[in-house]
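The complex appears here minus one protein chain, its other protein chains still in place.
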Amino acid sequence: MAMLNSLGFILGTTLMYATPLLFTSLGGVMSENSGVVNIGLEGMMTFGAFAAATVGYFSGNPWLGFLAGGLASGFLGFLHALACVTFAANQVVSGIAINFLGPGLALFLSRKFFDGATMTYNLPIEMKMPKYFNNMLPEGTFVRQVLNQDISVFMAFTLVLLIWFLLYRTKLGLRIRAVGEHPKAADTLGVNVSRIRYLCVILSGVFAGFGGASMSLAVASNFFQTLISGQGFIALAAMIFGKWKPHGAMVACLIFGCAQAMTIFIGGTGLRVPQEFLSMAPYILTLVILMGFVGRAVAPASDGIPYIKDES
Amino acid sequence: MGKFIKRLFSGTIGVTIFSIVIAFIMGGAILLLAGYNPVQVYMVMIEGVFGKPKNMAWSVIKATPLIITGLSVAFAFRTGLFNIGAEGQFIVGSTVAALFGYYLHLPPLIHIPLVFVGGAFAGGCWGSIAGYLKARFGIHEVISTIMLNWIALYGHNYVVGMPGFARRTNISCDIQDSACITLFKNWKFSEVGRTWFGAHPILRDIFKTPLNSGFLVAVLLVILVWYILNRTTLGYRLRAVGFNKDAAEFGGINVKKSIVLSMFIAGMLGGAAGALQVMGVARNISTLAAMEGYGFDGIAIALIGNNSAFGCLFAGLLFGALKFGGARIQSPPVRAPMEIINIMIGTIVFFIAIPRLIRMIIRWREKRKGDGDA
Amino acid sequence: MADVDFTHTTVEMRGIVKKFGSLVANDHIDLTVHKGEVHALLGENGAGKTTLMNVLYGLYQPNSGEIFIKGDKVEVTNPNIAISRGIGMVHQHFMLIPPFTVTQNIILGKETSGPFGVLDIQKAAEEVKAISEQYDLYVDPDQKIEDISVGMQQRVEILKALYRNADILILDEPTAVLTPQEIREFITIIRNLTFQGKTVILITHKLREIKQAADYCTIIRRGKRIDTVEVEKTTEQELASMMVGRSVSFYVKKEARIPGEAILQVKDLVVRDNRNLKAVDGLSLEVRKGEILGLAGVDGNGQKELVEALTGLRRVESGGIFVHERDVTNRDPRDIIDSKVCTIPEDRQKRGLVSDFTVEENIILENFDRKPFSSRGVLNFQAIRDYAGKLIDTFQISPPDGTVRAGTLSGGNQQKVIIAREVSNDPDLLIASQPTRGLDVGAIEYVHSSLVAQRDKDKAVLLVSLELDEIMDLSDRIAVIYEGKIVGIVNAVDADENTLGLMMAGGGQENG
Partner (left out) sequence: MIRKTGVLLLAVMLLAPFAGPAFAKDMKAAMVTDVGGINDQSFNQSAWAGMERVRDELGIEVVYMESNQEADYAPNLETLYDQENDLIWGIGFMMGDKVREAAEINPEQKYACIDMFYQDPPKNLVGVNFKEQECAFLVGYIAGKMSKVNKVGFVGGMDFDVIHRFHYGFMAGVKTANPECEVLVQYAGAFDDVTKGKSIANQMYQKGADIVFHAAGFTGTGVIEAAKENNRYAIGVDMDQNFLAPDNVITSAVKRVDNGIFNVTRDLKEGKFAGGGNVVYGLAEGGVDIAPTSDKHVPKAILDEVALLKKDVISGKVKVPANKTEYEEVFK
């Protein structure tokens, strides 16, 4: 029973940790499959977390907040697309810019709306993302321990399915991947490379924003300066780890979340492991897994290369 | 002369200057929209940087580690690697410098270089881990350096708390005076020093800051990096690998070794920045709750400096000034959010990313001017 | 002759001008193509043929000029418009996506899909199969492009156009990668297509093909249309001088020589490719002092892997490589260069040059850490500049300035930089892999004479090329590679295209 309880806790916590990463990672999957490197996920996630918490607070509706988080980051995604697609920018540089702009704007606006504070006001529980399954699952059972999650968790995993389906089973997905692999080939067949890249990069912002929103509206109940601190980069790593595939990213996020959950679990047992070593474990684990099991990851062939029509 | 200026502005430097100007305009617009007087804000910033000699000293102090982390990122970029890990290398460098600085008891002439080299070497080793992982396992350096940053952070926190090294909660013991590079560190607190400085208030003001020889080291490193990259066979080899590793391999260059070596050097620079910060400013290390951003600022600096060594020097000074001057805008009379600085930095980098836009504008202007002349 | 319908012009382009910055790629070009004909566009590399066709296909917008398709004036602002007007284009560098299947590549942009854009790949595959049967272009719809042969890939490209109901097919340098037999087959396919009412525009610089396949030929030189001629009424020599603007000799002058002892010996070599298959499978050969050994073969039969193994870039699984009877198997590239083996790599951009380096810097790529170019780890710029200047003079590299970025040079001059670098190392063995790919006639002549000069200096030369003409013109002996093995070695004087072609397709006698 105790074993099952522990397992329930670890799985449940894994899901909680993985969710914001997963949304953001899927954002990365979208953008990079269309051939645009998005290192600005961190900035987008931060801005999304802020916008979600703010709109959530003022509207009292978590769904509006969640959407606003996506839209706000979608705006940053638009900027990134503008630079990378229209102006053929160096995509890494533009991403770095987003990483300064996102948090900068978030904190600046936060001070404007929240009385000089770099954090938003706390949301009461009824203004947070709901837990629909809370009451359906019987109290104290294993299933409940695992699945007693915010709705955002289920949304993230549904999104994995949707994006997998989109990329590998639909017309649009075929075109997205074609544009990421060989934009010129797609162009010669009348596929509008710019439009598809715009769409994907903006969507990548939207998903990163959802990732941020699932932090500020579900895991926590407000936005503050260090809420995201590095998760966007972890999500980026997870996407590479997952070989640029939605299901791969999901596995990577789960592994990462599980490492975090294990950290907490071990910290709660009597084992005298220094706190710092527990905290660094997930990162070491990720490196070890990359060394041993994954091998060389292959990005979409044209990932990171601007497509310039007239200079072939 | 006119031709020279024209060439300057259509080149990379022109793009950079243009981006900085746009950033100030954008920053101003945002401040205006938010209800602040941008002119006043900028005046406070400028006054904050240039108003007093000691403020300039502060800007230089702030700039010192940033110049070097910028160099670290730029060096890696020039050799085809993206070093997001300058942050971690900085942390490792500062940790080892603090340990060497505290536990070793040596005369300053030996101690100072030893601590510096120790920190730099540790940073180098940290960096070369990422290089090795890339060369041996093909792990992208972006992932590995992100992971290594966090590992460095927690390792650092562990060291801070080690019994015997922790002076009090969350803060380690100070390094020995013999490892300190702050100018007149003890003398300025002594009776004689105070009396002398009392008579020379401006110098007193300047040396009140933890002004240290770190900036000189930074300038030397800038020259060294420039020299290595452009004048030595080592630089030639690393750049060849950076530009085109297939051709380099074809030409008989050992690509894997070069990747490790180049991450080692980039890491050494990151570590050196950390060591100098400990030796000159902080004198101890303390528990980090989150990344401090030296490495991430370094990325922006490398980009603004166009990945050239001297570019990093100027971009670093710009950053130092923005950071020190920018912090002043939060106090009266303007009370503006200092995050405007990050927005401005982001804007600079953003426009640097799109030189095409700026070139288009320049071309368009020239064309218009040409039409006007005709 | 096909049924050319002179009453209908299918494509008419008038006064097309296309500029890239200051470069005028197309300078008021006119082109008229009639229904049912094979119309060749002849010109050197960079003459502007492909640009003109990209304009017709909507990939580029012309600065001025008009396009009429089937009598209607059309603004072709993007490929979709061209496609809807029945134009299909097969590019020289195939526009195929390697990890996609044949079907996915063919339907991209015109997908068969159900509600919500869900792909119906099954139905699409059937459609692909149907068309491939209709035109006798067999492909396996479910295979990935990266797993099929180049000839097969070309069929996929043609099917892509046919799938879009193209009746005007633009084929850009379609035969560059084919064996003589495949070329013959290909010409039959083209003929077949015209019989079925299609019009074909053939971009090429190969005169023989024009003679074999085309009805009309428009010659373009430096962006300008020189003339349009009826192929039957002209000679190869005439076409050539119109293309180059002067009379050219196809014949490479070369004295007979008696080769000396073997410099390079390869014994039972086995090398695996990127997919871990045996690309070189028990290959043996010898290159002797004072001879050019030409290695003929269809692309993808292990040439690339062989050269990579010889230069130390790829691991040898078994067998041995000996230079001057010294074992250099699995040595690193440095060692091999030091044993006086130099290489002109097949891919200038990828292997040959660091395009962001200056010409000077590229010239010392293999010697930068030696005196006089550096001492104690510090580069000596004066020595580098002097040396580079000398080579630039000797090899007539243009522009004659060592400080320009190598990437800004023309293809021919880039190749000259590589040749200058390799030849001036004074190698005993020179490996030249596709040394003339993508070069114009002048540059090709230059490269050829450089290779012959090496031979005449009593060096050994291994020439790997996909162009059979080149191999036959230059080589003293010709070895044919098929599926990683040498299937035959013949003396050049005894060689004829037919037997070589047969051997290249795997039909040759055993190693003699």
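Should a chain be cited, it is by its letter among A, B and C, assigned in written order, with residues numbered from 1 in that chain.
Please note the rule applied: contacts are C-beta pairs under 8 Å (C-beta built on N, C-alpha and C of every residue); 3 or more make two chains touch, one makes a residue touch a chain.
What you see is a predicted model; the values in this text were computed from it and never measured.
Peer 1: So there's a chain missing from this view; which of the remaining chains does it actually touch?
Peer 2: So, taking every chain into account, the missing one touches A, B.
Peer 1: Which residue among B:Phe18, B:Trp58, B:Tyr102 or B:Phe243 touches the omitted chain?
Peer 2: B:Trp58
Peer 1: Please give every residue of chain A in contact with the chain that is not shown.
Peer 2: Residues of chain A in touch with the missing chain: 5, 8-9, 12-13, 16-17, 114-119, 122, 124-125, 131, 145, 215, 219-222, 224-227, 229, 260-261, 264-265, 267-268, 275-276, 278-279.
Peer 1: Contact with the hidden chain only, please: which chain B residues?
Peer 2: 48, 52, 54, 58, 62, 154, 157, 161, 168-171, 188-189, 200-203, 205, 208-210, 277, 281-282, 284, 286-287, 289-290, 292-293, 324, 327-328, 330-332, 338
The rule we apply is simple: only the chains that are shown with their structure count from here on.
Peer 1: State, to the nearest whole Å, the distance from the C-alpha centre of chain A to the C-alpha centre of chain C.
Peer 2: Chain centres of chain A and chain C, defined by C-alpha means, are spaced 44 Å apart.
Peer 1: From the mean C-alpha coordinate of chain A to that of chain B, what's the distance rounded to whole Å?
Peer 2: 29
Peer 1: Among the residues of chain A, which are close enough to touch at least two other chains?
Peer 2: There are none in chain A.
Peer 1: Any idea which chain B residues touch chain C in the complex?
Peer 2: The touching residues are 231-234, 236-237, 239-240, 243-244, 246-254.
Peer 1: Would you tell me which residues of chain C are touching chain A in their complex?
Peer 2: Listed in rising order, the residues of chain C that touch chain A are 20, 54, 57, 59-60, 78-80, 83, 89, 91, 95-100, 104-105, 107-111, 113, 116-119, 160.
Peer 1: Which chain A residues qualify as touching chain B in the complex?
Peer 2: Going through chain A, the ones touching chain B are 39, 43, 79, 83, 87-94, 96-105, 107-108, 111-112, 116, 118, 226, 229-230, 233-234, 236-237, 240-241, 274, 276-277, 279-280, 283-284, 286-287, 290-291, 295-297.
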